[in-house]
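Step one of this worksheet: look at the structure below.
All protein chains but one are shown in place.
Up next is subunit A:
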Amino acid sequence: MTPIATQFKSLFSGELASLLLVLATFWFGIYLNKRFKLPLLQPILVSLTLVVLFLNFSGISYATFFAQSHLLTFMVGPSVVALGYVLFEQIENFKGHIGSILLSVLVGCIVAIVSVVLTAKALEADSVLLASLAPKSATMPIAVQLSKNAGGVPELTIAFLVLSGLYGGLIGPSILRLAGVKSKLAIGLSLGAASHAIGTARALELGAIEGAASGLAIGIMGILTALVLPLLERLLY
């Protein structure tokens, strides 16, 4: 190949190309979400699907893509720190309910961990799978760290997070209707606690109070899971 051809080829496989790929597919996902208003049509899913298709089609390995999109992945850490500000802002809106919010999410956190581990154990899942499943209701960066610490596979945990997010975001509001729950605070908290960001996206569609409560629940659930899971692990497996 001539030098100019080599340079031209690298335009399609470098860091710049990877960032463009993620941004363009994500933006397309936002457009589709606005256009069709389907709860399943989350930008992250659209982007994920298109990126996977593109990588398969172009023959670029997943490992190369990870290395080249590290800039975006690094930003996850600071954005978790920034949730401290969101928590501060919302704590003002939920005065008088703080005790019950903390308690209901704490009970939910214990139920989430115990039920997923015991069900999977009854169906003969191995210990690596259990460790990867246990933090599935916490926000992604926390869940990934907890999964690593307990000997799980972080990438599997991410898959479980996406699956529980989709299930709760899609079916959650119907479950709550069947159970006769009308409190906006209770609806928002439960969707955020069980299904993190995807549940919160759905909660925001239901209303502003539901959305705010759901965002708050993501933070509390994440922190509580980080504190409770290492203690429960010893009892469960």
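Keep in mind that, in the parts below, a residue touches a chain if its C-beta (ideal position, glycine included) is under 8 Å from a C-beta of that chain, and two chains touch if they have at least 3 such contacts; residues count from 1.
The criterion applied here is as follows: contacts and distances are computed from a predicted model.
Peer 1: Determine which name in "Aspartyl/glutamyl-tRNA(Asn/Gln) amidotransferase subunit B", "ABC transporter permease", "CidA/LrgA family protein" or "NAD(P)H-dependent oxidoreductase subunit E" the UniProt entry assigns to the undisplayed chain of the complex.
Peer 2: From the choices "Aspartyl/glutamyl-tRNA(Asn/Gln) amidotransferase subunit B", "ABC transporter permease", "CidA/LrgA family protein" or "NAD(P)H-dependent oxidoreductase subunit E", the unshown chain carries the UniProt name "CidA/LrgA family protein".
Peer 1: Considering the whole complex, which of A:Ala131, A:Leu191 or A:Ala212 touches the chain not shown?
Peer 2: Of these options, the touching residue for the absent chain is A:Leu191.
Peer 1: Of A:Leu20, A:Leu38 or A:Val181, which sits in contact with the chain we cannot see?
Peer 2: Within the whole complex, the residue contacting the unshown chain is A:Val181.
Peer 1: Pick out which of A:Ala17, A:Leu41 or A:Leu55 touches the chain that's been left out of the picture.
Peer 2: Candidates A:Ala17, A:Leu41 or A:Leu55; residue touching the omitted chain: A:Leu55.
Peer 1: List the subunit A residues touching the unshown chain?
Peer 2: That gives, for subunit A, the contact residues 18, 22-23, 26, 42-44, 47-48, 51-52, 55, 62, 65-66, 69-70, 72-73, 75-89, 91, 97, 99-101, 103-105, 107-108, 111-112, 115-117, 119-120, 123-125, 129, 133, 136-137, 140-142, 144-146, 149, 153-156, 158-160, 162-164, 167-168, 171-172, 175-176, 179, 181, 183, 185-187, 189-191, 193-195, 197, 217, 219, 222-223, 226-227, 230.
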